[in-house]
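See structure below.
All protein chains but one are shown at their positions in the complex.
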Amino acid sequence: MSPTLTLLFVIFCLLCAMTLASDPDPVQDYCIPNPKLGVIKTPLHTFLPCKNSSEATTDDFVFSGMKVAGNFTDTGLAAISVNPTIFPGINTLGMSFVRADLNVGGINPPHFHPRATEISHIVQGSVYSGFVDSTNRVFARVIEQGEVMVFPRGLVHFQMNVGKKPATIFGSFNSQNPGMQKIPSAIFGSGINDQLLEKAFGLSSKQIGTMRRRFDPRRVRF
Amino acid sequence: MSPTLTLLFVIFCLLCAMTLASDPDPVQDYCIPNPKLGVIKTPLHTFLPCKNSSEATTDDFVFSGMKVAGNFTDTGLAAISVNPTIFPGINTLGMSFVRADLNVGGINPPHFHPRATEISHIVQGSVYSGFVDSTNRVFARVIEQGEVMVFPRGLVHFQMNVGKKPATIFGSFNSQNPGMQKIPSAIFGSGINDQLLEKAFGLSSKQIGTMRRRFDPRRVRF
Amino acid sequence: MSPTLTLLFVIFCLLCAMTLASDPDPVQDYCIPNPKLGVIKTPLHTFLPCKNSSEATTDDFVFSGMKVAGNFTDTGLAAISVNPTIFPGINTLGMSFVRADLNVGGINPPHFHPRATEISHIVQGSVYSGFVDSTNRVFARVIEQGEVMVFPRGLVHFQMNVGKKPATIFGSFNSQNPGMQKIPSAIFGSGINDQLLEKAFGLSSKQIGTMRRRFDPRRVRF
Amino acid sequence: MSPTLTLLFVIFCLLCAMTLASDPDPVQDYCIPNPKLGVIKTPLHTFLPCKNSSEATTDDFVFSGMKVAGNFTDTGLAAISVNPTIFPGINTLGMSFVRADLNVGGINPPHFHPRATEISHIVQGSVYSGFVDSTNRVFARVIEQGEVMVFPRGLVHFQMNVGKKPATIFGSFNSQNPGMQKIPSAIFGSGINDQLLEKAFGLSSKQIGTMRRRFDPRRVRF
Amino acid sequence: MSPTLTLLFVIFCLLCAMTLASDPDPVQDYCIPNPKLGVIKTPLHTFLPCKNSSEATTDDFVFSGMKVAGNFTDTGLAAISVNPTIFPGINTLGMSFVRADLNVGGINPPHFHPRATEISHIVQGSVYSGFVDSTNRVFARVIEQGEVMVFPRGLVHFQMNVGKKPATIFGSFNSQNPGMQKIPSAIFGSGINDQLLEKAFGLSSKQIGTMRRRFDPRRVRF
Partner (left out) sequence: MSPTLTLLFVIFCLLCAMTLASDPDPVQDYCIPNPKLGVIKTPLHTFLPCKNSSEATTDDFVFSGMKVAGNFTDTGLAAISVNPTIFPGINTLGMSFVRADLNVGGINPPHFHPRATEISHIVQGSVYSGFVDSTNRVFARVIEQGEVMVFPRGLVHFQMNVGKKPATIFGSFNSQNPGMQKIPSAIFGSGINDQLLEKAFGLSSKQIGTMRRRFDPRRVRF
């Protein structure tokens, strides 16, 4: 690839970041990124140029990559987050989704999505599920296969498999990129000033140090 | 109930219709209608006054009414549409969902949702699924358990169970009331001027009459 | 044009598709595509790079291409749809419009716009106009010169010239690209599975075949 | 009417003001205010309770009140602004419109709509039309019958009939209540501090006084 | 107050909750709740009926309640959150604001606003300020009087007075009710299942118990 084209793609990538920065009503039927024009990776996103709509195929609108569970983390969670990066067909359409599997006793730690409400459908298993509202009230209980729980936009929520077999959850979002912050690692694995954390949580310097090592991003696998 | 209160509820009902007339970002955590204050039925909607948030319970945010399939229509479709009327907890949160079951050979006729994109997750079965874009191109194929197809906002789509056992689909929408128009009944069962339909479809007066009788709303069960 | 520039424009075109994929509040006064930088055609859209705002002229904000009726289709309709492709000045401003002329007896077949409400102003003539709501009720009647009918977002609507002279209609939309699906051709001219259509409309295989030939996109002129 | 009902309607009116305070995507097909339940007038708006959707009629969606010009002001303008107050059917649908007639030499003074873009269609006549952008550039010229000019959201615009016969303009907006501020009367007829106006416009105290008397709201007919 | 009126206000309150459930573009100039019609308190909000716009006064649009700092919490923070409940004039206008004072060494614990970006203006003092992004990177440093930091919508952020005198911060939001979740109390003071918290944070049952007592809502003053 020539230097000109390389720069082109770099700029392209940056433009993509900018152009994707909204989640409004679409003004066209769809807009599918074109894998043939190369993949542009950034730490947060991977962008693809758009296809000419006459080149769109049915497969662009079907996602087949979550027939089985993903890789499990230390807390027993396997999540496959499906956004326009891996399912180009949903680009600009205002939705995305996730398949989450939980081992027996596995948990999905307290987290929230800054930009979306979540509809959580239990495909299989018994899952303690809940969220916290702005007044610190918890709404939580065990929900079973075929039941649905809603997590309002931006509120902390969590899940734990309390059944005797693996659980599978299908979550859908009303944003193509809902975002996520996992509380334990966002707070203790991110490098916030120690003194501030000590005062915020009432922990000693030593205790904060222990928490930091536990959620050190070089060590933890999310 | 006194006449004053009756009028109150009538006005209330009308107000509700007005107050629900938007699907924007919420400005509060949630807003759960209160079944204790009575149910207000209209041909299109059933409205419930809102709960005081301190009276919200976990059950308000869990929907348990679609563990089994609904009632089947003549075309082999059983759909349970879940919106704020039957699942109050999603009120104002910008999402809703549907469980659709299809008998072997059953179809979900061509239809569209005026106000939402749909993420269609095949929970079980083999389903021929597709949609038509603005240039009249069809994007359709058989999708299997664990696969997902997206139907862009406002475009005509359809499904048919082509497998050897019943199929179950979980669809989610990015509107709390996506709306629906089924093409066959909206066109032939609604009372559009005969002459216009004859010219639009190139059918004879007699053929239009046959279609009308077939989709007569007094006869058809949707 | 060098290969680099060609690729540039190809990518540009794709980017445009992406950047136009929203219909929100503008964040600048206006943004006029620049015809001097070349026209990029795709099956659905034609895109133009934006002008430097200091190069904008009054003519950019005036559309003069619908002083006379467009070309008539077989059903007696001549529609000039005005969107940013042919009227660059409305780009990003959240509106577009159409001039529709109907011959005596001519019809605008049942269709809908997935992304906009339409305000339909009868400039001349007597036009049977109507739409179907989500409960399959039809709201239709003849409207005369100077009257206005509104077609709510995403609902099927239709028109027929029932007067004794040609009719002219000015329709405006609250989206810069409202989209359109004409029911007859979207259903019968798009290639949806025959068996599904037979079941959906209660038609025989032969009847479906007749409809297909009638709305074959290689034959019909819309 | 009993005091209770009176208070009810007062509160109702206030509620309406609140419930109408948004112009987003609708979440239902339509919502028509019900004239049978009484008209509630406020200085800014007149509100009507909503109809049960089964009571909606075709006439609710047709506006017939602008077949002829309205009453002319001193500047030769006759404007009929059509919003949900006088055309209930457009309530919640995100659009409204206006018929403006200009006598020969008549003007529509510089004004702007805080909440909408305007598509201005010349139905008859020759009209000098234009707007000012954020850099104080004017885009203006004479436009003729059948031409359309767009006025971007929130920018000052103006019109003058430069033809030899009356002119008729049909303007449509992408808000059900675009709002309007006429510059002359908003500035000089509203009671802004004299000293501030003197400094802002470089006028003497006497000159400001003259302007004030000219645009005194007790005298001027808008 | 008669029972009828009482019920009226109860329903009114519920309606308010519903009608306030959106943060979109306004469709009127403003909408000021009317204190004369009584205050309706709920655990989350206090609602006021709207004024007739002719009764609006200048004082409705001026907020004078944050000339001095509010009450300080145990962590040295005094926050006055200004939303439509205490400043009616901003109702429906899409913005709100906060005055936050920090004692020397005082902190504003890690928290986030589910529904708004925050512009944080240091009116006085030296404040260590920062936020965490979705990849757990921290962006934080000391900012001084006259500087501004932005906290993107929905991301965890925090502040600590590192200067030698009290600090004053003026924060503004692009929502009339941005919401807030303080991490320490939302996680440890809300009643999330112990076992889940142990697994999520890698803490012992005893440690979790200590945290719970520290953030027990009956004890802590926020």
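Should a chain be cited, it is by its letter among A, B, C, D and E, assigned in written order, with residues numbered from 1 in that chain.
Here is the rule we use: a residue touches a chain if its C-beta (ideal position, glycine included) is under 8 Å from a C-beta of that chain, and two chains touch if they have at least 3 such contacts.
Everything quoted here is computed from the prediction, not taken from an experiment.
By the touch rule given at the top, the unshown chain touches A, C, D, E in the complete complex. Only one residue in the set E:Pro152, E:Gly191 or E:Pro217 touches the chain that does not appear here, and it is E:Pro152.
With the whole complex as reference, residues 25-26, 29-30, 53, 56-64, 66-68, 82, 87, 89-90, 93-95, 97, 117, 119, 121, 123, 130-131, 133-135, 139-141, 143-150, 152-153, 155, 170, 172, 174 of chain E touch the missing chain. On the side of chain D, the interface with the absent chain consists of residues 43-44, 75, 105, 107, 109-110, 112-115, 128, 130, 132, 134-138, 140, 152-156, 158, 160, 179-193, 195-197, 199-202, 211, 214, 217, using the contact rule stated above. Contact between chain A and the unshown chain involves residues 4, 7-8, 11, 13-15, 17-24, 42-45, 114-115, 175-177, 179.
One rule holds for everything that comes next: only the chains that are shown with their structure count from here on.
With B-D and A-E as the two chain pairs, more C-beta contacts join A-E.
Chain D maps onto chain E through a rotation of 120°, based on Cα atoms and reported in steps of 5. Annotation: 28 Å between the Cα-based centres of chain A and chain B. Centre to centre, using the average C-alpha position, chain C and chain E are separated by 46 Å.
Listed for chain D are residues 4, 8, 15, 19-20, 22, 24-26, 29, 53, each touching two or more other chains. Taken as a contact graph, with one node per protein chain and an edge wherever two chains touch, the assembly fits none of the named shapes, being neither a line, a ring, a star nor a complete graph. Pairs of chains that satisfy the touch definition comprise A-B, A-C, A-E, B-C, B-D, B-E, C-D, D-E.
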